[in-house]
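Heads up, one of the protein chains got dropped from this complex, but the rest are sitting where they should.
Our next item is subunit A:
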């Protein structure tokens, strides 16, 4: 397939995945801010800014972080690239580029999200209806995924699109885990009710709360959480699942000359697949994740060099 088309599909999927996680993070942060004592509120609200790397930009436009301002900034603000609005615009721009490679269902799902979002941005989002907007973003994301799974030919267009999804997902899972794991561990030292909420916030952000309870029961243990989100092959947003998909997708992509991305991904996948929790505990989760983030970035760069660069 055309290199430019592969790049557009890859980025389209990354933006859409990022949008979904952004909605999840915002939802969790706003809920946590309601529970928290006022002095911790800012820390809670900053999580989505830290994950998307937009904290400095936020402070350029605002002098305090409140739920409403966070909503304005991360949902509908078109002055920067990390708002849901801007991401959706980029996603649709990319989709327009590759309309020929998308099924009508996939295109219509994206275009419809865009039209409804434009409508939403005219009306604005208040704190009081923010939750329903987050639900809407998640549902639109599910619809997109469903259209992709249900209607897209399993050719390289599908492979590059899915690569974008899983690269983005592995990257954000690592970031969210890194930030929220530290917060939750710290809270354990302080008092226990708050720490319960901190751990559930982490799990909810990555849609893994039910998965945790199924696997470990009600007892929230820091290393269990880390194990679930890094090493479990059964949790859709774990690093293991992401890497498994990435390396299998790269095996399926028709590959003339390029082998490097494939090699890098297989090697990282092997590390995680045969990794164990003791190693992570010994090394320290933070250090482990920093190394992981560097390697996933390297894979993403190499995919672009191997298949999309001319």
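Simple rule for what comes next: a residue touches a chain if its C-beta (ideal position, glycine included) is under 8 Å from a C-beta of that chain, and two chains touch if they have at least 3 such contacts; residues count from 1.
FYI, contacts and distances are computed from a predicted model.
Not shown: a single chain whose UniProt protein name, out of "Pyruvate dehydrogenase, beta subunit (Lipoamide). (PdhB-2)", "Chemotaxis protein CheA", "Simple sugar transport system ATP-binding protein" or "Circularly permuted ATP-grasp type 2 domain-containing protein", is "Circularly permuted ATP-grasp type 2 domain-containing protein". Residue-wise, the contact with the chain that is not shown comes from A:111, picked out of A:46, A:111, A:224 or A:248.
Only one of the listed residues, A:20, A:156 or A:171, touches the absent chain: A:156.
Hidden from this view is one chain, which touches subunit A at 1-6, 93, 96-97, 99-102, 104, 107-108, 111-112, 115, 156, 160, 253-257, 307-308, 310.
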